[in-house]
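Sharing a structure below in structure tokens format, with a few things to ask.
Heads up, one of the protein chains got dropped from this complex, but the rest are sitting where they should.
Right, chain A next:
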């Protein structure tokens, strides 16, 4: 398993007591010595996740930039191909938005012999979120890191996903427990990469650059960057206003500087927020809008990326 930032490695004398070990799910095991002192769940997850063809993480250092909206619509878009099985996993434990955006708020998860069954939106689109485990809309998940990590582990190990082509993971903003845990648990399996969401202004980009540093640190490939909420065209006078101004050149300049792909830009459109609130896909609500067309183009590029890397891997095996 690749080492995480600050991780002294299980064989080090510092394993367990090191500062970076605090809160790590393996801390107890590492501290107790033992050569292969790793969480046994990692092996179980490896086995379970190996049959998932593609895994995509949706990340951003910044809050509210549209990670959940993007994750949900990437899932909708990929599931339009009925021959593909798509799963959407929400690891935003304290602020799960996916149940509402997918229109399945209030649904329950059932326990079966083979684990927790996810909630199905379509025959080929299943969803798992901590939102399904809450007793009501006011129920807060006031958990520190270790409990959140335990939940993520359960989502990966104990959910009966079946055979899936695409697993999309929606994350909270930042570079902390949830992010370390998902990377750590998926580390022994193949992850296609991360799609990074930003908005055009520097206040957002400065956090997104940190997220990109994180990806480099943990050796998570970056599929590309999506610039969301870029510009708003007034429905009356048709003039565009940059509400979140790209004062430092927006995602385009950042991608050039850091040598990563810009997958596309999505404008602000009030109908996106409305569709999300109603739990409907805006692809069907506003099929011809610039936002939908841009989204479709981005999804196609992600499919191409995954297909390409999949064949490359097959060839090299």
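To be clear about the criterion, a contact is a pair of C-beta atoms (placed from the backbone, for glycine too) under 8 Å apart; a residue touches a chain by one contact, two chains touch by 3 or more; residues count from 1.
Going forward, contacts and distances are computed from a predicted model.
For the chain that is left out, the UniProt protein name among "3-methyl-2-oxobutanoate dehydrogenase (2-methylpropanoyl-transferring)", "RAB17, member RAS oncogene family", "NUBP iron-sulfur cluster assembly factor 2, cytosolic" or "Ribosomal RNA-processing protein 41" is "NUBP iron-sulfur cluster assembly factor 2, cytosolic".
Among A:192, A:207 or A:227, only A:207 touches the chain left out of the display.
Only one of A:115, A:146 or A:290 touches the absent chain when the whole complex is considered: A:146. Residues 4-6, 19-20, 22-24, 61-65, 68, 93-95, 97, 100-101, 137-146, 148, 172-177, 179-180, 199, 201-204, 206-207, 209-214, 217-218, 232, 234-237, 239, 241-245, 247, 268-270, 273-274, 276-277 of chain A touch the missing chain (whole complex, contact as defined above).
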